[in-house]
Structures are given as structure tokens and as C-alpha cells.
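One protein chain omitted, others in place.
== chain A ==
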């Protein structure tokens, strides 16, 4: 184990550039997240502010939750779902990552593939897949003639299981990133002291993984509590209102009630802030920089009964990935779900309709892919810089940065989009040429804001393992900050940077709410086109569009992952001594 030392005032006194970086990050976050969110939140107590002259102070809406059964139910459902998924998905992801990197067995890589595909597949498509499978009008009932699955799945417990199966990759990847390197001296020391495998795992490896595991679990909580994909898909067959769905409904009803959206968003932000604070406290107690010059890529020993693990992994992949994507595929290849499986019911007509000329889904796919690519680059860079400020500096606004960079997970996309319209459609901006509303660039900015939490969290775990001594040494040698980040930090956490880039790209393609509200007129986008077909009840065509886009997304993600891994293959830690950091603040 590394030994405790007093944290050297490395960054701030000797690196004034880190102050500049901190303020630049705050500036970017204020523009992307802070101001639009404040515009929405203040609607809770100042309804109409920023929109009309008739706004006034009206705090009574804040207490309306006591009178509205819908809101109380939404709050309860959100907490139960997010809490359950955090525990279920967190443990699942952690256990699978430890399994994957503790023993070697055939098919272990299937877990990586499974986690990646789930991560890059839009939440709405996965949730829709589960609904298409399990609902009383779904494929399970059509094939087996029984609604028993619907009775099991469409309960709070069933939904927690679905969310855990869908969200576990966040925990899995965070833990996997932390397992990427290890210092064998730690294990050897424990072994020399008489510790056996399980003791070494429990007392050496697991504590070192605590920050990553907690990071993953909290990420699942905040991702779930702000998730709109599942409630949107569920709304087709089960009454399970959550806070994001109630916010969505309040913004879409007529008359539009932004003040209700503001109040409910305030609740979400309060819950999120609390969870971030708890997360930071937990992290402060369990933080180790375990990368040293002796660190090597961990090589797992062969498993004793490899086929047992292989079978488990295959079964798990079939459940978590096969069910939602398989049911979507089935629907996309059927004339009608209710007719059940038969050759007569099999058709390619939906795919033909998508790929023939004039298909708006194709046009939307091209636009959405371009926007997602821009979002991926911007969000990953910003996430990296935020991670650097949080990890390596004593910049005084770190708490604020952490909160602001996480908050968009709790703000439903449609609310963030409304905030963007409030801000970027102000007449005063048109005088200075900054009236971005109605231009595709606003989709990029909104997408970046929504993606920053994921981009940050996926890099933060890896950054926590980079010893400051390496940066310190470079700083003493007069290397400027940007070069230190580029030549030391970035290569060390390259796999995490790549993860962030791919994950953000994939989720950006299907950023439904933002594109609905912010897309310029006559600008087709993929999620809007697909959802429109769902709403019309054209499930076959809509799922064909979803499967088609999921294949494109997964394909692009896979290609960029392979290319990225080749580019980063030679990277290895280059530190010269073990080092332990003082807890982050």
C-alpha cells in the first residue's frame, strides 16, 4: 500500500495557470449549464421571469407538492428507482468487473462488449426494447401467450432490475478503468504476509477500487434519477410517473407551466446536490493514488472452472443485451407484433422504407451523427479539463464546478432545452450576432452540456489514479501546464478519454429532448423522426429505424474504440516512485 504523505501545494502556488484553467472551466460551465439552468429554476419562484413583463414573486408553488398526489408519486418513484438501480447496477457492475479482471476464462471479453454496447445504445431504445418484450402487447406475450412477464416486470422491483441491467456498465467501466493497472508489489507484499487470494482481494484490491466503485454507483443514481428514456418508453404501457416525466408533461401541456417545471427541477437538483456531496465525502475518505513505476497491466490468472464463468457471462449477455435489442429486432422484422412469430409475419418492408430515397430517418441520422461527433469532442475535452481542475488543483471553486458539471444529469433534457431557448433567444443577443437559437450549433452546445457529467465521470476515476509526483516533477522542470496535461495525464488516462469520447458520441446521437426543442425548422434529426413513428403506432418502422441507428452507432463506436486502442497501446505509467495523495477537497 502507498504511504500517507502531506499533500504538497503543487498546483496552485507554483502553477498559476491552473487558476486560469479553473476560471475558464467555470466560465464554460456557466454558459453551457449554469445560466440556462438558473433561468429554469428561478421560474419556480419568479414565474415568467425572462419571458414576460408580468412576472412576479410567487413562492407558494414550492409547497404545492404537499397537495399534488402526482408529484408525491413521482418523487417516490424516482427515489425508489434511482436508489434501487444504484445498489443493483452498482453491485452488478462492480462484481462483473472484478470477475472479469480477477480470473481468465473463455468469453470474458463478452462482458466488455456487452457493457460497451449497452453504454452506447440510447437509453430510450433499450427501454423501448424491454417494453416491447415484456408488455402485455409485447413479443413475450405474442410468442408464449402469457402476460406473466408483464406482471413481473411492470412493478417497481421489476423496473429496478431493468435499470440495473441497463445501467450497470457505468459501474463496470469505472471499476474496470481502476483495474487497468496494478502494482504487483502490493499483492506480493500481502502474499508474503500470509494473505490468500480472497484476503488479498478484500484487503488490498477492493479498497483500492472503492473510489471507482462509488463513482460508478453514484453515477448510476444520478443518471437514473434524471433519465427520461425509461419513463418515456414505459409510458406506453405502465403508469410509473417519475420526476423527469412529470416535468416533461408540465412543459408540454397547454398552457405551458414552466413554473412547475422549475419547482420539480429544483427538487431534482436538491436530490442531486445531496448525492454529490455524499459522494465527495465518501471519496475523500477512500482515495489512493496507486499507480507507480512498478505498475503493469494486470494479467488475470486462469479460472479453475472456466466454463462455469463462460456460461454465466453468456446468459447474462443474453438477458441484458439480447432481450432488449432482440425484441426490437423481432418487432422491426414483423408485419404486426400481435400475429406472433411466423414466416408470413416476417418482413423487410420496414428496413426497405428506411433505406429508400427520401427517408427522413436517413436524413436525420446524418445530421444527428455530425452533431454527436462535435458534441463528443467538445464534451470530452471539457470533461478532461474539469477532471484536471478537480483532481490536481486547489482551485477554490471546485465544489461549484463539481456540482455544475453533474447537474445536467438531473435536469431533464427538455428543461435544459427550454433554458437554452430562454437564454439564446433573447432579442439583445441578435444585436451582437449571438442569437444561436434556430441554428444547429445550439444543438451542439446543449448536447455538450448534457454530456459533460458522463464525460467527466468516465475520466475522473482514471485521473484519481495518476500520481501528482509525475506532474510535480514536470512542473519543476519548467514544463507548461498544457504540455503537462498533454504529455503526462492524457496518455495515462487515454483509455478513459476514449471511453468518454465514444460514450458521449453514442448518447449524443439520440439526445431526444434537446433536439425536439432546439432543432432548427426543416432540420431533421434521428430521435425526433423515430419517436414520431412510435407515437403513430408504427412500431415496426420505428424499431427498424432504432435498430438501424443502433447498428450504425455501435459500429462507429467499435471502430473508433479499436483505432483508439491501437493508438494508445504503447502507453504505460512512467512514474518513478510510489506516491499517495492527500484526499481531494
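Just so we're on the same page, contacts are C-beta pairs under 8 Å (C-beta built on N, C-alpha and C of every residue); 3 or more make two chains touch, one makes a residue touch a chain; residues count from 1.
In this text, contacts and distances are computed from a predicted model.
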The chain missing from this complex carries, among "Nitrate reductase-like protein NarX", "Acyclic terpene utilization AtuA family protein", "Bacterioferritin-associated ferredoxin" or "Extracellular solute-binding protein", the UniProt name "Extracellular solute-binding protein"
Among A:17, A:49, A:80 or A:314, contact with the omitted chain is made only by A:49
Of A:190, A:421, A:446 or A:550, the residue that touches the missing chain is A:421
From A:109, A:188, A:252 or A:305, the answer for touching the chain not displayed is A:252
The listed residue (A:202, A:308, A:536 or A:565) that touches the chain absent from the view is A:536
Where chain A meets the chain that is not shown, the residues are 26, 30, 34-35, 38-39, 42, 49-53, 55, 68-70, 72-74, 135-138, 141-142, 232, 235-237, 239, 241, 248-249, 251-258, 336-338, 397, 400, 414, 418, 421-422, 425-428, 430, 437-438, 516-517, 519-522, 528, 532, 534-539
